[in-house]
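Beneath this line is the structure, given in structure tokens, with notes to follow.
The other protein chains are all here in position, but one chain of the complex has been omitted.
On to chain A.
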């Protein structure tokens, strides 16, 4: 996993609520047996028409907006547990997703892939949408170490929540499996002493 460093970037606005994982990556693209290439089909049904041509009115096809941060309406990533959704978002080139609310599994999957979900207040979020509207070059700064996110247009900063352990993992570029493998003896001990043996 790549280490997460402070980022300052323009951002791509997606002011839609309840964006579910079937929109992020439709099921018919889940047939791959490796993790590569999902970014090409991120938001496929919104992004391409029936013949596979880009739809000009969808934000990812609009050259006005770019950057490594996606800003989305509340309850982003609901629905299926497919980690492919996180692979698609990060495969496209995003390093962080900002919303006022994330679905649980999506949040976990993102963290396990070095993609940072940042939860902000509804006001902060609507400012971001408004500011990018008037100035597509507006930027956000995310400092994971300090747990702050700043809207560089109005200078407002919020502190966001992240589990300290997960934060450490992201900063160090380590994943959970390294930790679990180091606890093999504890696991075997647990197996011997459990309340009920299935």
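Just so it is clear, contacts are C-beta pairs under 8 Å (C-beta built on N, C-alpha and C of every residue); 3 or more make two chains touch, one makes a residue touch a chain; residues count from 1.
In the analysis below, contacts and distances are computed from a predicted model.
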Q) Which listed name, "tRNA threonylcarbamoyl adenosine modification protein YeaZ", "3-isopropylmalate dehydratase large subunit", "FAD-dependent oxidoreductase" or "ATP synthase subunit a", is the one UniProt assigns to the chain that has been left out? A) "3-isopropylmalate dehydratase large subunit"
(Q) Out of A:75, A:141 or A:157, which residue would touch the omitted chain in the full complex? (A) A:75
Q. If the hidden chain were put back, which of A:18, A:62 or A:152 would touch it?
A. A:18
(Q) Which candidate, A:105, A:144 or A:170, sits in contact with the chain we can't see? (A) A:105
Q: Quickly run down the residues of chain A that touch the omitted chain.
A: 15-18, 20, 22-23, 26-28, 30-35, 45, 50, 73-75, 78-84, 86, 101, 103-105, 108-109, 112-113, 126, 129, 163-166, 175-177, 179-181, 183-184, 186-187, 190-191, 194-196, 198
